[in-house]
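A single protein chain has been removed from this complex, and every other one stays in its place.
== chain A ==
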Amino acid sequence: MIATESLSKRFPRVTALDRLSLDVGPGVTGLVGANGAGKSTMIKILLGLSPASEGRAEVLGLDVATKGAAIRERVGYMPEHDCLPPDVSATEFVVHMARMSGLPPTAARERTADTLRHVGLYEERYRPIGGYSTGMKQRVKLAQALVHDPQLVFLDEPTNGLDPVGRDDMLGLIRRIYTDFGISVLVTSHLLGELERTCDHVVVIDGGKLLRSSSTTDFTQTTTTLAVEVTDTDEHPDGTRAVREALQARGVEVLDSQSGLPGAGHILLLTAQGEETYDVVRDLVADLGLGLVRMEQRRHHISEVFTNEDEQRKEAVGHGS
């Protein structure tokens, strides 16, 4: 889908991308990096809108330097920022954008109706966009990127500004873009945690350099943390402690609970060794006769990857000297 070879982009003062070589296959790929890591620059180059200072890149087998227009016809792009005029309806706007992608008028209208339904916009699509919630606006932005049935979409921070439920909906939708629609996805985020559940492959960049590129299972194996909260009963006045002890008896590693946060004492953090851990927790809580309030994966901040990398690098340096 995407291949770059020692791709560099230098601005007079900053190096946005530094000899980045990547190979992205079909599926959902996450591009993770802190703000200013070079994610947006990368998308600009891949759309053929900004020439690379050095190196080469191909999207769908087309060279970005010479085949920009052909690439943009087959690729969708959802920007990070607001991009919707408030005084037109979602339908009108998406139809116009479909025609801008080269779809004939009738096809543009049909595809718009289909696409808006797929992203979950129904009756409200005839109302002006100005009155939409953030979640609905994100859906319209997504719809305009999908309306011309591209082979690949670039989604720039699609979960920005969404509440937890909206975030999960959007992530589910992104997953479906590949599994149901057959469109490959390159999605950027500064949160690794939300991408590891959605993506098949995650690429981490920092300061324009490739930090890590691996399939998501590699990440989850090392980083999944579960948060568990249970109720108290008469039998076990401190349910949390009972579970903690029972878990430790089973050999499950329980982390120190975060201090300082409200209700932190009631939340157990444990490292999941795989799918079995979920079953262990469930059975154990049921045996104790407690109610399971929540069991969820903790989101990891991208900085954790950097910290780990730094430690590994330090170790490597230590061994070297």
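Operating definition for what follows: contacts are C-beta pairs under 8 Å (C-beta built on N, C-alpha and C of every residue); 3 or more make two chains touch, one makes a residue touch a chain; residues count from 1.
As a working rule, contacts and distances are computed from a predicted model.
Per UniProt, the protein behind the absent chain is "ABC transporter permease"; the candidates were "ABC transporter permease", "(2Fe-2S)-binding protein", "Sarcosine oxidase subunit gamma" or "NADH-quinone oxidoreductase subunit N". The chain that is not drawn here is touched, among residues A:P12, A:P104, A:G131 or A:P237, by A:P104.
Among A:A3, A:L22, A:L47 or A:L211, only A:L47 touches the chain that is left out of the view. Interface residues of chain A facing the missing partner chain: 40, 43-44, 47, 49-50, 69-70, 72-73, 75-77, 79, 81-88, 92, 96-97, 99-104, 107, 111, 114, 117-118, 120, 128, 144, 148-149, 169, 172-173, 176, 180-182.
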